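Below you will find the structure I want to go over with you.
Other chains of the complex are left out, but the ones given are in their true place.
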Amino acid sequence: MARVTLLTDFGAADGYVAAMKGAIATVAPSVIIDDAAHDVLAGDVRTAAWALAGYWRIYPAGTVHVAVIDPGVGGSRRALALEADGRFLVGPDNGVFTRVLQQVASVRMVSIEATAFMRDVISSTFHGRDIFGPAAAYLATGTPLDALGPEAAEPYLLPLPQPRRSVDAVHGEVVHVDRFGNLVTNIPLVWMTAGAVVRIGAHVLPLRRTYGDVESGAPVALTGSHGCVEISVRDDDARWVLGADVGVAVSLTGLTRGGPD
Amino acid sequence: MARVTLLTDFGAADGYVAAMKGAIATVAPSVIIDDAAHDVLAGDVRTAAWALAGYWRIYPAGTVHVAVIDPGVGGSRRALALEADGRFLVGPDNGVFTRVLQQVASVRMVSIEATAFMRDVISSTFHGRDIFGPAAAYLATGTPLDALGPEAAEPYLLPLPQPRRSVDAVHGEVVHVDRFGNLVTNIPLVWMTAGAVVRIGAHVLPLRRTYGDVESGAPVALTGSHGCVEISVRDDDARWVLGADVGVAVSLTGLTRGGPD
């Protein structure tokens, strides 16, 4: 049986996560449920999309990933189930899959509408428990994707900032700050060339391999675990030390060519 | 084998949760342990009772729910194990089961006293590890409830505020504020009638179906996932926007009759 993972903004004090797990366990009593993260800020779909992109394909094929950051619950947004690269994803059609969809060439997608795969009573405020959890459990136990509802197209995509390239530079920005204060940018590492440097505010940083390549307290540009340029401060929090946050401009300059085509 | 769920106020930095899990795994090596919530405020039995009530019956029969919010550990309070509606519950006799007991017609209950089902050495400060965890593991592996100790009666019940009904109104209060700032009241939705409105402070709110039925930033009264009236602010935190917290008065007025008998 496949595993199910849960990503939510439910926190760890209210019991909502457990209600989702119970709904899953009722359908699939022996399924293993892995908590991905539950402390995403309430309604922060952008951060959830970033987090999900970092693990969904690290899991083996067959895994079912549930993402419930769902401020529009009970409204007109669709409930989606996707299959991409052999993994399944379940959640609201509010952009939470934006980065996943950027990473794959093709995807199958349905709108979850078959009530046979939902809880008997559907609330209008808790679809994680009543719709998404059960759908994930059915997928984990072998229910085919298209049993859940009709084929769907045109998922909502977050308007993520795109890096701009010029002849010898790339202009991007910070798109996520993690728990360590690392500034994750939207500049793919594949655009870096020998001799190029990373600029943020007044800082000009060569790309290094790891934190230990600079002195404690010094800023450093690195290859982040998502494959983009990250800016860190060794043994400290780059957000505070550099006074930067999501949206702050970052550039690569001195490129010997504009990057790959 | 049944699943075990854990609800505590241990947080996620000290390793206490893992010690409980280890004690469970020693008894039941292949049992699946689901974290329910561990960030309940230290000693906040009232919130734990509310959280537990929201998921214990969503899980399938056979599940063992452990709730260790236990400021009286090592004192005279009993250690309880309950069976209700086919689920088991394990924890201190301090009111954490109050809301569960309100939801069921009958319950079997024992005082956990059989040392054969505890760890070899029992501390006086960590019964989650030494008594409750092992008891849950034995229940999950088929040990009968009454093997754990003698039948028990009169569990301690929290003095929860009860809503008062008059001919055309119900007077209740906020009993929980969740991570999203939703104000959960103690007014059961079954008391709502057509044309009635929800009052909190100066706000008069018709009951709506979901958040999206009002403008962003507006307050709204809803059917909460626990079956009681909830007051929310769309895309914001009702606690801060409305300046309300646990204990604040909420009423239903304009009822065409006083509710069901």
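The first chain written gets the first letter, and so on, giving A and B; residue counts start at 1 in each chain.
Here, a contact is a pair of C-beta atoms (placed from the backbone, for glycine too) under 8 Å apart; a residue touches a chain by one contact, two chains touch by 3 or more.
These numbers come from a predicted model, not from an experiment.
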item	value
Complete complex - number of sequence copies, 2 represented	3
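Definition applied: only the chains that are shown with their structure count from here on.
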item	value
Intercentroid distance (Cα basis), chain B paired with chain A, Å	31
Partner chain A, residues of chain B touching it in the complex	3, 5, 7, 12, 32, 34-41, 47, 50-60, 63, 178-181, 209-212, 222-225, 230, 235, 237
Sites on chain A touched by chain B in the complex	9-19, 21-23, 25-26, 29-30, 32-33, 35, 42-43, 71-76, 123-126, 129
